[in-house]
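Heads up, one of the protein chains got dropped from this complex, but the rest are sitting where they should.
After this line comes subunit A, so read on.
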Amino acid sequence: MTEEPRLSAQDIIDRLAPVLSPRVRIRAVAALLAGVGGTVFVGTLWWSEPGPLPGRTHLAFALFTVFCLAWATYGGWLLTRRVPLFATDLVIAAWIGLAASLATTAVVTVVAVQRGTGAGLALAVGGVFVAVALALAVRAHARRAALLRRMHELTGREER
């Protein structure tokens, strides 16, 4: 039987291009960051509104929050289920996440201070985000370092 696969290696790689393209990764990271950042920002505005709010305003804030959460969920789903993030991608994504967490914390704190509601809660929530982002960055670096170490071990073994 001389039957052979109809798809060449290049055909298969070409068909995998949508999954491996940087554009999908950027879209996923952007959706997640915008979603999480937006949720925190809208949540802060909602919480720091002075005085009792009419029902329609509450509804509007709730809708904005749900909208942002939907984007965050979409981004998270893309990153965990659809788009493979390799070790180097993870390091980059972790630093983007850390930068976005710091920026969101700064904006939310400024808004809270300007509205006179105190920076305590804003800093606490932002601190949690920054800590999580930092932990992810450390983990991503450790994973990449372990892979690089293993690669050098194996390369050295092959050269010997």
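One rule holds in what follows: a residue touches a chain if its C-beta (ideal position, glycine included) is under 8 Å from a C-beta of that chain, and two chains touch if they have at least 3 such contacts; residues count from 1.
Rule of thumb we're sticking to: contacts and distances are computed from a predicted model.
With the options "B(O/a)3-type cytochrome-c oxidase subunit 1", "RNA polymerase sigma factor", "Xanthine dehydrogenase YagR molybdenum-binding subunit" or "Response regulatory domain-containing protein" in hand, the undepicted chain maps to the protein name "RNA polymerase sigma factor" (source: UniProt).
Within the complete assembly, A:148 is the residue of A:26, A:106, A:124 or A:148 that touches the hidden chain.
Within the set A:30, A:85 or A:107, the residue that contacts the chain not displayed is A:85. Within the entire complex, the positions of subunit A that touch the omitted partner chain are 1, 3-9, 12-13, 15-16, 19-20, 81-90, 144, 147-148, 150-151, 154-155, 158.
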